[in-house]
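Structure in structure tokens, see below.
Note that one protein chain of the assembly has been removed; the remaining protein chains are unaltered in position.
When the chains are written out, they are named A and B in that same order, and each has its own residue count from 1.
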Amino acid sequence: MTDKTSVVVAQVAGPAVEKGEEAVTTAARPAEPRSVKVRLEGVTRSYPGPDGGAVVALQDVDLAVREGEFVAIVGPSGCGKSTLLRLVAGLQETTSGTIDRHHSGSARPDTAMVFQDHALFPWRTVLRNVTFGLENRGTPKREAWEIAARELQKLGLTGFASAYPHQLSGGMKQRVGIARALASDAEILLMDEPLGALDAQTRTVLQDQILDLRKADPSLTCLYVTHAIDEAVFLADRIILMTARPGRVKEEVAVDLGAGRDSSVRGTAAFAKLAQDIWEHLRSEVEAAMQQESARSSP
Amino acid sequence: MTAVRSWAWRIGPLLVAALVWELLVRTGVLDAQFFPPLHSILQGFVEAFTAERIYADIAVTLQRLGIAFVVAALLGIPLAIGIGRSQVIDGISRPFVDTLYPVPKVALLPMIILLTGAGEVPLLLVTGLTAFLQITISVSGAVRSIDTTLLEAGSNFGATGVRHITRVVLPALMPAIFSALRTALGLCLVTLIVVEFLSSRTGLGAFVAISWQTLSVNLLYVGVLVTAVLGHGLNALLRIIERKSLPWNVSWAGAAP
Partner (left out) sequence: MTVTTGPATTNEATTDAATGTRRPRRTTRGFIRRHWLSVLSPLVALALWEFASRSGMVSPVLFPPPSAIAVHAVEVLTSEPEFGGHIWATVRRLLLTAGIAAVAGILVGTLITVTRFVGTGVENLLAFIFPVPSLLFLPMITFLVGRTETALLLTAAVTPVLIMVNATVFGMRQIDRSLVEAGRHYGARGTRFFSGVLLPGAMAAIVPGFRVALGFSLITVVALEMVMSETGLGAVLWLSWRILQVQDMYVALLVVAILGLLVTRGLNAVMDRLAPWQATGNTP
């Protein structure tokens, strides 16, 4: 396992970094300068390929996420979206480039991740899954339980505290995964296709729920990886479109559907238009990715 | 109700087999001198269990099994985790584990007797080695196939260093460890009985060998049946322990989503 701290190249205090911002976030909303929670500069990640060469998963990615921002990353499969998230989480190391994470100096961890296949510990009950991060930080048991109970309530899981993961449906498991991440009160929430394994209806319900969580806590900062364009448009302030491998930032799109949007926004013309525009941008990349895929599987 | 039915399914075939046996003996298809009728085998049971000889043999076998198996597990599980997580430990131990694993451990008996002298030690070593290699191989394989996202979730939520092993790796391995222990226990019993048969005067294996040499045919069958019951009993015991200690394991809880 990579040591989490080893990736932190430098700790940058929020307001000190203003330059370079414009170059990266061309389409960012002109909001008041809030502290930057995580900043990636020229991040490249490669690994040894089949014929001794290097496969470049990510190349020269620049990205900054500010406090209270919800940034979605969308791209074809294999574009390195998940790798990007793992780099930010410190689960993998960059090949070159830097990742600066904001650190308030408190016991708050830098990141908390929601995994696509929920990654709940099957040997722990729902409650003890949610307290896992707190336990590792030495939070007193009573306090940890209170925090966990609060988060479980937020996600409508109050009655299931003592259930084991295998007793829950897919959607409930993922809600526990989200509760676990929220409970650890990290600087930035990382979500790796959290709804990717769910059926369409459950997904819609959970999207609404994530939106509610945002409204309830305006300071919630989130980096959200998905391949579903409608999901990104529905949830995010800003969408980063990635190219096929090697993954680079192709474009940034601001989502101006209003902070107070709710479930009904899905039916609006603006929503459909935005989703359509993004798809136009992405189509060529998806086709390129499919070609890569077939090139790899044929001898 | 289902419990009754499942027991009926287990006991029923044995009764039918006993009946067939009796029939074959009575009709003279099987020679009654070597294949005694049921009542005579039952007599053997009474004989064996009242004369107390078999208690001593069962106790000896269980004691040897216990020592060899527990030591093997205590050494094998940590080594397996080491092999699964460290390339250095893997590199150093792999040639020995991989070479010894497929060797029939019985074949090592003469060499080990040379090494340690006859007596209890060679029996324990051969038996323990069987269990140790089995546990090491199965568990180290399981270490490598732990769901990587579970490991990632562990690190991401702050379980590092020793905690990573105790809070993530070990619990994730428990089902595999139990399954390895059950396989190893079965093998361990088989090996022990065989080496007792070959080179000991005590234990169940020796009980059967001696009954054969002295043509105490009734006792011979008693020994075989007791061995079967012992094997099932130990397996069931491990299963119960597993069920009690891993309540979260999906394989018990039935319908997984």
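Please note the rule applied: a contact is a pair of C-beta atoms (placed from the backbone, for glycine too) under 8 Å apart; a residue touches a chain by one contact, two chains touch by 3 or more.
Computed from a predicted structure; not experimentally measured.
**Q** Of B:V25, B:L108, B:L123 or B:V139, which residue touches the hidden chain?
**A** Within the whole complex, the residue contacting the unshown chain is B:L108.
**Q** Tell me which residue among B:S40, B:S93 or B:T160 touches the hidden chain in the full complex.
**A** Of these options, the touching residue for the absent chain is B:S93.
**Q** In the full complex, which bits of chain B touch the chain not displayed? Write them out.
**A** 9-10, 12-14, 16-17, 31, 34-35, 87-88, 91-96, 99-108, 110-111, 113-115, 141, 144, 186, 189-191, 193-194, 197-198, 205, 208, 211-212, 220, 223-224, 227-228, 230-232, 235
The rule is simple: only the chains that are shown with their structure count from here on.
**Q** When the centre of a chain is set as the mean of its C-alpha atoms, what distance in Å lies between chain A and chain B?
**A** Each chain's C-alpha centroid was found; their separation is 48 Å.
**Q** Chain A touches which residues of chain B in the complex?
**A** 147, 149-160, 163-164, 167-168, 171-172, 174, 246-250, 253, 256-257
**Q** Chain B touches which residues of chain A in the complex?
**A** Spelled out, the residues of chain A in touch with chain B are 1-4, 86, 89-91, 109, 111-113, 115-117, 119-125, 132-133, 136-137, 164-170, 180, 184.
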